[in-house]
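Note that one protein chain is taken out, while the other chains of the complex remain in position.
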Amino acid sequence: MALTVSYFAWVRERMGIADEVIDPPADVATVADLVEWLARRDERGALAFAEPGRIRAAVGGAMAGPDAVIGDEVALFPPVTGG
Amino acid sequence: MALTVSYFAWVRERMGIADEVIDPPADVATVADLVEWLARRDERGALAFAEPGRIRAAVGGAMAGPDAVIGDEVALFPPVTGG
Amino acid sequence: MIRVAVQTGAIDVAAELDIHDAGGHGASASFIGRVRGDDDLIELFLEHHRVLTEAGLAELAHAAADRWALAALTLIHRVGGMAPGETIVLVLASSAHRAEALAATEFLIDRLKTDVMFWKRETFADGRVAWVEPRDGDQGRAERWD
Partner (left out) sequence: MIRVAVQTGAIDVAAELDIHDAGGHGASASFIGRVRGDDDLIELFLEHHRVLTEAGLAELAHAAADRWALAALTLIHRVGGMAPGETIVLVLASSAHRAEALAATEFLIDRLKTDVMFWKRETFADGRVAWVEPRDGDQGRAERWD
């Protein structure tokens, strides 16, 4: 199933792209699964997702924890630092 | 001993004057004594100081409680309502 | 920089912000109190003490500066007659980080309401005139900082 993933801040820099459409295996069901799969997929993924505990996510426009089930749109990023 | 007393807000209005120099008896030693003496002195004092618990004071430029010893300058007023 | 003033003229908030911000501080908090036109109020008159009121503001400002690391502090209170919508009081506090600026602002407005010599008198459209009584809770809010 096609999944649009977008990256922000240093996750984006390490991935080298702002977003991509991917087609992960069927057993990639949650945010944590996706992060783990991206970390294994290639070198830039290994660099961006070396510390899964530092990754935050939004699924379908809402902030989501690692156990959240992914739909067709996921954003992955470091903890926010606005204000 | 000459004592300058100034009045503010509704205390001033009820006393009919903003300040006066008075010479209370020697046993008027504290703010509470002064308030009690003024309440007994005349009708406007009885009106202004009918409720001593609602009167605040400054002695020599600093906020002072009812037991504060009066010097040569006392201000008497209702609780403040600025801000 | 501490700036304290008691004035009869209108408080120019934008101008005061400019003066206050000249240093370019990281975090600035403010509080603006205005005359509310409740119950057909037509004038709010602020009485003060010619000497002790400004001294009280200065003392309060220094208490805040002793308590928090502030880059700048502005405390301006208007006196005399004013109309609904006009600014009565302006508090500005700046610091490198927000916690100090926010806490100092809240401290200053809370204490101002209980510790400094100002008295409010309201005049209403029907001619009624009344001195404002302290609000329930003001004393409690002020004492949180003891």
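A, B and C are the chain letters, set down in written order, and residue numbers restart from 1 in every chain.
Just so it is clear, a contact is a pair of C-beta atoms (placed from the backbone, for glycine too) under 8 Å apart; a residue touches a chain by one contact, two chains touch by 3 or more.
Predicted, not measured: the structure shown is a model, and the values here were computed from it.
Looking at the complete complex, one finds that the omitted chain is in touch with A, C.
In the full complex, the hidden chain is touched by subunit C at residues 13-14, 17, 24-37, 84-85, 96, 98-99, 101-102, 105-106, 109, 141.
Of the residues in subunit A, those that touch the hidden partner chain are 6, 8-10, 12, 58, 61, 63, 75, 77-83.
Just so we're on the same page, only the chains that are shown with their structure count from here on.
One inter-chain figure worth recording: subunit A and subunit C are separated by 49 Å, centre to centre, where each centre is the mean of the chain's CA atoms.
The centroid of the Cα atoms in subunit A and the matching centroid in subunit B are 72 Å apart. One finds 26 Å separating the Cα centroids of subunit B and subunit C.
Multi-chain contact residues of subunit A, defined as those touching 2 or more other chains: none present. The set of subunit C residues touching two or more other chains is empty.
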